[in-house]
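For this depiction, one protein chain was excluded, whereas all remaining protein chains were kept in their positions.
== chain A ==
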Amino acid sequence: MSEMKKIKNLKEFSTSADRFEGANLLCPGCAHSIIVREVLNATNDDLILAASTGCLEVCTAVYPYTSWDASWIHIGFENGSTAVAGAEAMYKALKRKGRLKQPDREPKFVAFGGDGASYDIGFQWISGCFERGHNMMYVVLDNEVYANTGGQRSSSTPIGASTTTAPAGRVSYGEKMHKKNMMQIMAAHGSPYVAQVAPNKWKDMVKKIQTGFATEGPVFINAMSACTTEWKFLPEDTIAISDLATDSLVFPLYEIIDGTKLNITYRPKNVIPVKDYLGAQGRFKHLFKPENKHVLDEWQARVDRDWEYLQRREEASV
């Protein structure tokens, strides 16, 4: 295995590799591009990348241009994971046969997908890849909505969010279901490394990505990706919103090793109320009407309960 890249500070980190160009069509303020750069910049290794259909894909490889200075493939909405798995299988075959053009280099295999491509339509393919144990990293750019198709609910959409297919209205507070817990599901696959990250906590993220790259086998990364368009906040507030998410524990940062051992990697000094996070986004605006107070209460209770669960799991250390 190659040596882990040493990173001194954010400025150096942010410009240390340019395998994902700033020239892309993502919305101003989109966290996708921040996360992708953080993932790619965490290593100097060669990369073989895939993307599922979604915002990242349609905004970065519009012929005759490409934002990718590393080999990259897109097949369909559901099978970015399997595309990378196929490439990884070919790498192993050609390595054994002595037909690699650069036999001394060991590329890393990474697939990106949105929550739609990962939690929903592409779930079967990811599950298959993890069960088979491909040496790959799967990164979810989790913006909790089908942003690429214009803001429909996904199984990652949290309760109370107003989306185009679960709109808040005169008699509805929007999405009725709770967000699917992909972290637990992927850990249950027995993956050697599963981690939740957020772009604002870049050091935590780099550490986890580097751990992931150093891990043999399928690695799952769930990255919170604040969506200025569908969450309805100003483009310059992406990192501020991300801070609210991690500090309210709506999006706790933790990792699960070998499917069991759980470590919390960020404990906010001052935990802020969930309503501060919700109130900063247009998609939850209606929850602050008196008749929807029960949803706010449910939100807070759920976050408290989940945090309690994570702490107990960490203490148990099994």
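By definition in this document, contacts are C-beta pairs under 8 Å (C-beta built on N, C-alpha and C of every residue); 3 or more make two chains touch, one makes a residue touch a chain; residues count from 1.
Keep in mind that, in the parts below, contacts and distances are computed from a predicted model.
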{"item": "Per UniProt record, name of the chain withheld from view [\"2-oxoacid:ferredoxin oxidoreductase subunit alpha\", \"Heme lyase CcmF/NrfE family subunit\", \"Tripartite tricarboxylate transporter permease\" or \"TusA-related sulfurtransferase\"]", "value": "\"2-oxoacid:ferredoxin oxidoreductase subunit alpha\""}
{"item": "Contact residue for the chain not shown (choose from A:Thr15, A:Ser71, A:Thr164 or A:Thr260)", "value": "A:Ser71"}
{"item": "Which of A:Asn79, A:Ser118, A:Thr157 or A:Gln196 contacts the chain that the document leaves out", "value": "A:Asn79"}
{"item": "Touch list for chain A against the chain that is not drawn", "value": "46, 48, 50, 57-58, 61-64, 66, 68-76, 78-79, 82-94, 96-97, 99-102, 105, 107, 124-125, 127-128, 131-132"}
